[in-house]
Each structure stands twice: as structure tokens, then as C-alpha cells.
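Accompanying notes for the structure given below.
All protein chains but one are shown in place.
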Amino acid sequence: MTALANHTSGFATAYGVDPLSRSIEQQFNDLFEKEVAVFLVSTGTAANSLALATYAKPGGAVFCHEDAHINVDECHAPEFFTAGNKLIGIGGEHGKLTPDALRTAMNKVPDNNPMHGRPAAVSISQVTEFGTIYQLDEIQALADVAHSRNVPLHMDGARFANALVSLDVSPAEMTWKAGVDVLSFGGTKNGCWCAEAVVFFNPEESEGFEYLRKRAAQVFSKARFISAQFEGYLKDDDWLASARHANAMCMRLADGMRDIEGVRLPIEPQANELFPVFTKAQAARLEAAGAKFYDIPADFVSEDEVFLRLVTCFATTPEMVDEFLTHLRG
Amino acid sequence: MTALANHTSGFATAYGVDPLSRSIEQQFNDLFEKEVAVFLVSTGTAANSLALATYAKPGGAVFCHEDAHINVDECHAPEFFTAGNKLIGIGGEHGKLTPDALRTAMNKVPDNNPMHGRPAAVSISQVTEFGTIYQLDEIQALADVAHSRNVPLHMDGARFANALVSLDVSPAEMTWKAGVDVLSFGGTKNGCWCAEAVVFFNPEESEGFEYLRKRAAQVFSKARFISAQFEGYLKDDDWLASARHANAMCMRLADGMRDIEGVRLPIEPQANELFPVFTKAQAARLEAAGAKFYDIPADFVSEDEVFLRLVTCFATTPEMVDEFLTHLRG
Amino acid sequence: MTALANHTSGFATAYGVDPLSRSIEQQFNDLFEKEVAVFLVSTGTAANSLALATYAKPGGAVFCHEDAHINVDECHAPEFFTAGNKLIGIGGEHGKLTPDALRTAMNKVPDNNPMHGRPAAVSISQVTEFGTIYQLDEIQALADVAHSRNVPLHMDGARFANALVSLDVSPAEMTWKAGVDVLSFGGTKNGCWCAEAVVFFNPEESEGFEYLRKRAAQVFSKARFISAQFEGYLKDDDWLASARHANAMCMRLADGMRDIEGVRLPIEPQANELFPVFTKAQAARLEAAGAKFYDIPADFVSEDEVFLRLVTCFATTPEMVDEFLTHLRG
Partner (left out) sequence: MTALANHTSGFATAYGVDPLSRSIEQQFNDLFEKEVAVFLVSTGTAANSLALATYAKPGGAVFCHEDAHINVDECHAPEFFTAGNKLIGIGGEHGKLTPDALRTAMNKVPDNNPMHGRPAAVSISQVTEFGTIYQLDEIQALADVAHSRNVPLHMDGARFANALVSLDVSPAEMTWKAGVDVLSFGGTKNGCWCAEAVVFFNPEESEGFEYLRKRAAQVFSKARFISAQFEGYLKDDDWLASARHANAMCMRLADGMRDIEGVRLPIEPQANELFPVFTKAQAARLEAAGAKFYDIPADFVSEDEVFLRLVTCFATTPEMVDEFLTHLRG
């Protein structure tokens, strides 16, 4: 009987909220100690773009770090989904925005001057693109600047779990209690196949998001393929254990490098990403052993050096780390 | 070593084409007896919208049936992804376009008159939204009209497999050999979790599609979660067996209804969708037994009748069909 | 001193509201007996598209007559400026929507079903594209349907003056007193070079319109070139006199045709547009005399006939009309 499922032109039963989806909503409410509005999507780019599209306006500008994923790694999807809002990239050491730099940039888009457009949102990445982490008071200070111009603070939490265990705070503390209005909550980089969520801490602001998501081709007839991943991901704090492990492996890797001649760590790691400088000889040795990486252009490396990005994950073992270090030592 | 995967700002190893994805390309080439360009996405709406966006133009118009999924069931995603191309819905019995009706509609958008815009594409659904099927020569005739105005013919193949086994033709015969230029190839409605593909039969026309897809937030860091579904789906012709079964269950359902008083079948089924008219008493009896459905507004039913849509699938058993018929008989 | 005008990056003095612009605002307030928000733009397409963009939503649909200028004559600008809202064309005799037809069309876009999108606005043309006019109670009835779905009623008033003098009512009566929320007020078709305005009757709904207009490239550094036209246009009721004259010439033309054999008037003229059926011989005679026209496809004309559109304007003289009729008589 069930298999003869009836669908009108609305496909109501196929696309409707199934009980699994509902339990996910409760899981997020519990996780954040607050009633939130949560929407599942399939990619981090979708989560970021639709979160920002929710607050987009004609002539709107989104302020973010110049190296933010939304600014340089998403093929301009945020610009597209916001119907042409501008992303204004701001400099800042080690991937982090400062309140002063943010305020200065926002002042160039003053109120009541249509030529320059108007602010629509501020976005930060936690963990940042250089593996660093905002402290709670740093988040609050950026939120204060955003709110002083009446726009929300968005957090790109592609590595949310890694930041959380690094700071050892609660999800509520790292988000709405610190002024975050909307979060891209990432599961994919911490073990899921494809599980991302947009979380609104002021649920009424999500009005109409269902339409935004459907129009973005992010509504799945078999939505439980995403919700089931989240259910497993969040259960029994497995997600935090995964992140804790990935971070620990990153620290083991960093610590193992500190005494190796020729290696420099210009950015102290705080989560599961490491940005070392190797000599070209070291890099060549690792590549000969099977590692693949590309260098990041940087003006602080010499001609004989390369600047790289290494990422550890839930599946990285101490043995892998040690093997890597062995090759690095040569 | 592998787990310490290195990603530069390009995330090359995470997002790159893995060997599994490559084997998918070969599977599609074999399937269509032609070198095609194939791109995996996660929803049918994404497949349709991006296929059409490939051919979109300022002022472009997409001609389709007025009941087409792209016209009424996708929250205007095609309009959005084409940056505002217009979908022009055309009437036609039982969900099918005729060459005459198509030609007449296209003539209202003549060449060299910017006020009216210009044609960008023609789109048909195979299976149609009313469970009917275009014969090969009907497809070719519509393709001829489209090509006479220098635009491609797109086929929404959400139920591609069901059409294929119903016509008992090859994938090549039902597509490029009949004039189809680009296909939304659907796996989700025939058993996959989430597996859709855009197939270009003139691969050079897909130039730039990688950017369109990435900008649409449809590129997955773990792309093999889609490609693996397709690999399994297409292997050993399982997909055709599933479709054949679903179609057979639909015919069993239809045949079982023919002698039941009060039931009418205004549209003869050709695939796995059935559109019967029941009396309200029959519908109520089925609902009491647990079935859920909504009626489709129709001017050919009386006040005591309802017009419904029933769908069978790979998981439908003869016992389910018979149980349904038992309840229907009362 | 003034000529050495100083402009910062804001170009404040060049783009600012000059005294002339302010006096225009007062003129519109007086005209409509209400405080309105008025914005000058340079084309009717801009006025319509930006009025609709103000109310656009993701997945939004604009309901209008299938022959509406916004639906078929603006190169899909409304779809573009609304970031892909769909225009849903509805049939209706002589260019007019009926409340029933509107309600039926809107019911196909029910609340709370993202697949089908959601209503964003209803738009009517006054004068319609076939030269007919909505009576005040007809406008109110359509407004009631729109408002019952919580969307505004837009009026495309490209020929606002011609409708006004035909109905012999006040601007207030034909707009906000009859339920109109936003108006495209056209001056170009009644004598201006290039002067169109968007008028919001609930000024708070125009919040952000300045950004929409600037982003649409419709803000002029020398804005007084438009405002000056309006000032002249509205002064001393010249605009109504122009419209009255154009309408009168249209009636003279229609009346002169009534006794000419072979001529039919399937649509009774109400403003300054006439849609006669001529014999092909009559049309040929007129063309030989220098007239240029194209026929409108119509299923109610015979093979020997053509269906045409004629427009009279402020500059049309009785002598011109009579000369035309002379040629028509042959």
C-alpha cells in the first residue's frame, strides 16, 4: 500500500518532512540549547550561499576575510545566489578579521548613499582558512560591529567541530551566545558523505528559506539520505570525538616538525590544518614517497622553500603521522 | 600518507575526478554508443536547470509543455539558474507537445525583435507528467522544430528508464539519434538515493559547464557518493529490470481497475504512472485503508469523482497491487 | 564657484535630490491626494520591472494577462530584474483579467508548497494591451483577490492619462482608492521624451527602492532632465488635455470606420487605441498611401482580412484622421 505512494503534482509525500527529518530538528535544538530553524543541504557552498542569500538585498555587500572560502573558493556562488551582492574581502593576519578592519571597510559603505550599496551581512570562518580560531570574545566583537550596522553575523562552520573541541566550549557559546545569527554547520569535512546544514538562531529570519532552498535545487525527494547522516553524525558525540582526534593528529604532526631543520611553522595550528614551510628538498622527498601537494604562493618564503597546507582527519592514525615525519626528516 | 591529504587552495585532491568518476564517463559513453559529456548532480531540478542554463541567453525563452515539471514543480529554479529566461508553457493533450503547437508558440517569438526575446531551448519530458511517452518519430519532429530555430532539444528524463523499456529501444535511439541534444538522466526515481546526470550529446556544447555546476553548489568534495550510485545503478542492466518491473506493476494495476465500476482511465498508462478517476467513495475507502493522495483539479470529473496520480516503483509487489485493488473494489 | 562643484566618491551634489525633484514629489502627492513615494526612471520597462522587483521573492510568481506588455513585450526584463520570478499569463477577453480567472490561476500556486513557488504580485494594465479599460469596481475586485493572497496589485499605467479621461475619474479613485498598491505612471506615450515614474501608495513598501533603481542603472547624474519633463507634463492639466484629444481622435477614427464596408471593430475602443479588421485590399491601399503596419495574428479573421492596431496621440489632427478614412474608403 505504501509503495503505491500517491503523489499529486505537489509530490507531497515524497518531498514532505519525514519523521527522521523531524528528529533532526530536535537534535539541533538540543545541541544549541535553543529553538533554532535548521535546513539540510548537500554542500558547504550551498549552505553558505543560501545563508547569505537569506539576508541579501539589492546593492547589498557581504564583508568577509579576503581569503574566505566564500570569497575565493566557491566559483562566485555567493554572488550568484544573492543575485549579485558584492563580497568585500578584508585583509587580516592568519585568516582572521579584526573589528577595526571590519569597521573601516563597512564605513566605506555608508548609510543612505545608494552609489556604494549597503551592508547585507558579515561572514567569518570558524576554523579560518589558515587553521586559526576566533576566541569567543573575538566573535562577539565582530558581531557587535555587524549589528551596529544592522546586519547579521554569519559563521562558515565547515570545520565547526574542530573549532569547538579546540576551544572546549559549547555549540551555544560559540554561536548565538557570542552574537552569531546564522551558521553553516558542516558535517562533510568531519566524516559525512554529504551533510551540511544552515542553522538560524533567530528562527523568524528564516521565513521563506524553504523557497530559497527549493529554487536552489537543494531539496531532495529522499531527504533522509542527508538527515540520516546527521542523525548518525551527532549521536553519542561521535562527531566531537572525530574532531578531537583530527586535531590531536595535527598537533602530533606539528610537534614532530618543530625540531626538524628547515621546517618553519609561520602559523601556529589550532585545529586540524597545518601550514608549514618546507625546503624544496623536503617537499620533493615527500612527493617521492607518494604525497601530493601544491604550494600556496606566499611572500615570506625563500626561493628554496614551499608553503603548504596539510589536513588531518578522523581517519588519520599516529602511524601515518609518524611515517610522514620520517620522510620529512629524510 | 594518503590520509594526510594535501589540499592547496585548489583542494585538488578532494574535488578532483577520482577513478570511479572516470569509469562513470566510460559507462555513459558505452550506454549511449557515443562520446558524450556527462556531469553528475544531486537533484533532478539541478539537472534540468543547469542543462537549460547552458543554453540560456539574455532574453531567452524555453518552450515546454504547460504542465512540465520545469514549468510548475521546481519553484522557478529554471528561471533563476538561467538568470531570468522565460519558460513558455504550451498546451497539449496528456502532457505531450505537438510540433504544430510548438511551432506556433515559437513563431510568437520571431527573430530580430528584441521586445519579444528569442528562443533559447525546447524541453520535453520523457516520460511526460501524465505518464505518457513520445514515440521516436514524435521526438524527431519536435527536434526538427527546435533546430529550425537554432535551439537545442532538452529531454527531462526523470523517468528515462521507464520510457526506454516501454518503447523497447536503445538509449541512443531515444536521444541523440532522435534529435535530442541534452538529457537530464534520472536515477533517483528508479531506486537511487540521489543520482542525476546531465548528458550532452554534442560534448563541445558543454564548455564551461564545470563552472556552471560549481557555481550552482552542485560539486561534491566526496563526489563518489553520487558516482558510486550510478555505477551500481547501471551495472548488469539492473536499472532496466527495475523500470520494467515498475511498468509491469502499473499495467497490472491498470488492468485490475478496468472492470471495477466507477473507475475510469482517461489516460492510457505507458510507463509507471497511472491517472485514474475514482468515485469519492472509492477514494475514501482507500484512504481509510491507509493510502494517502491528493486530487488533481480536472474539468472532466464530476462532483462525485476525484482524479488521482498513482506511481509504482521497483519495490512495488504484485501483492501490494492486488491489495490496493481489493480495497478499491470494496 | 558652483561650477567648481566638488564631488567626493559619493558624487553627492551631482546625484542628489535637487529642488526640482522635490517639487515633483509634491506634485505627485497633490495629484494622488495622498503622500506617495515616487521614483523617476527612464523607460516603461524599467518602471514595471522595478515595481515588480520591489515585491519579488525567491520562488515568486507574478500573475498578469497573457498579452500583458510585461509578459510578451519587454524581453523578459521583469524576470531578470526579479532574479527569476515567473510571470504567469492568464487568458481573458480583450486584454482584461477577471477575478475568477485570477483566483483559479493563483490557486495553482497554493501556500506552503515550495515546489510551486508562491505569489509575489498581480499586475494589470490600464489601458490594457487591447485598448480596453477596467472600471473602478473591476480594479477593486482584482485587488481583493490579490490581497487575499497577501500580494500587491500593480498597475501598468503606460497609458494612465488615457484611461483617466476615459473613465472621467480622479487619479486617486483609479489607483489606491480601488486597491492599487503600486503604479507605473507613464508620460512617454502621452508626449514626454522619456519620463516614467514608479508610484508607491504605501510609501513604507518602497524601502530600499533607491538601491534597486541605482543597481538598475536608472539613476541619472542630471536627474532634472526627467523631472523637468514631468513638471511640464503635469502642469495646468496639459497631460489630461493631451490624453483627451488622443482619445477623441480615436473615437473619430472608429466612428468614421463604422459605415465603411469591409471594416469590422471586434473590440470597442475606450482610449486611444483601435483594433480594426480591414480587408487586405483596404490595407494595401493604405500602405500605398504611406501607412506602415503589421498584422496581429488572430483566429477571427478570414484569409482576406488583416487585424491591425492603430494608435492616436496628442499630435493627431482631425485632418489626419479624415485623410486616413478617405484612403480606407478608397
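A few comments on the model shown:
Order as written gives the chain letters A, B and C; numbering starts at 1 within each chain.
Quick note on the criterion: a contact is a pair of C-beta atoms (placed from the backbone, for glycine too) under 8 Å apart; a residue touches a chain by one contact, two chains touch by 3 or more.
In this text, all values refer to a predicted model and were calculated from it rather than measured experimentally.
Counted over the whole complex, the shown chains touched by the missing one are A, B, C.
Across the entire complex, the residue among B:G117, B:P152 or B:G179 in touch with the chain not shown is B:G117.
Considering the whole complex, the residue from C:S23, C:N202 or C:S221 that touches the absent chain is C:S221. In the complete complex, the hidden chain is touched by one of C:L136, C:L265 or C:M320, namely C:M320.
The omitted chain makes contact with just one of the residues C:K57, C:H76, C:K96 or C:H116: C:H76. By the touch criterion stated above, the residues of chain A touching the omitted chain are 58-61, 72-76, 79-87, 108, 114-117, 297. Contact between chain C and the unshown chain involves residues 1-13, 41-46, 49, 72-77, 80-81, 188-189, 193-194, 211, 214-222, 225, 253, 289-296, 308-313, 315-317, 320-321, 323-324. By the touch criterion stated above, the residues of chain B touching the omitted chain are 9-12, 15, 53, 57-59, 83-84, 110, 113-118, 208, 210-215, 219.
The rule we apply is simple: only the chains that are shown with their structure count from here on.
Separation between the centroids of chain A and chain B, computed from CA atoms only, is 34 Å.
Chain A and chain C, compared by their mean Cα positions, are separated by 48 Å.
For chain A, the set of residues that touch two or more other chains comprises 9-12, 211, 214-215, 219.
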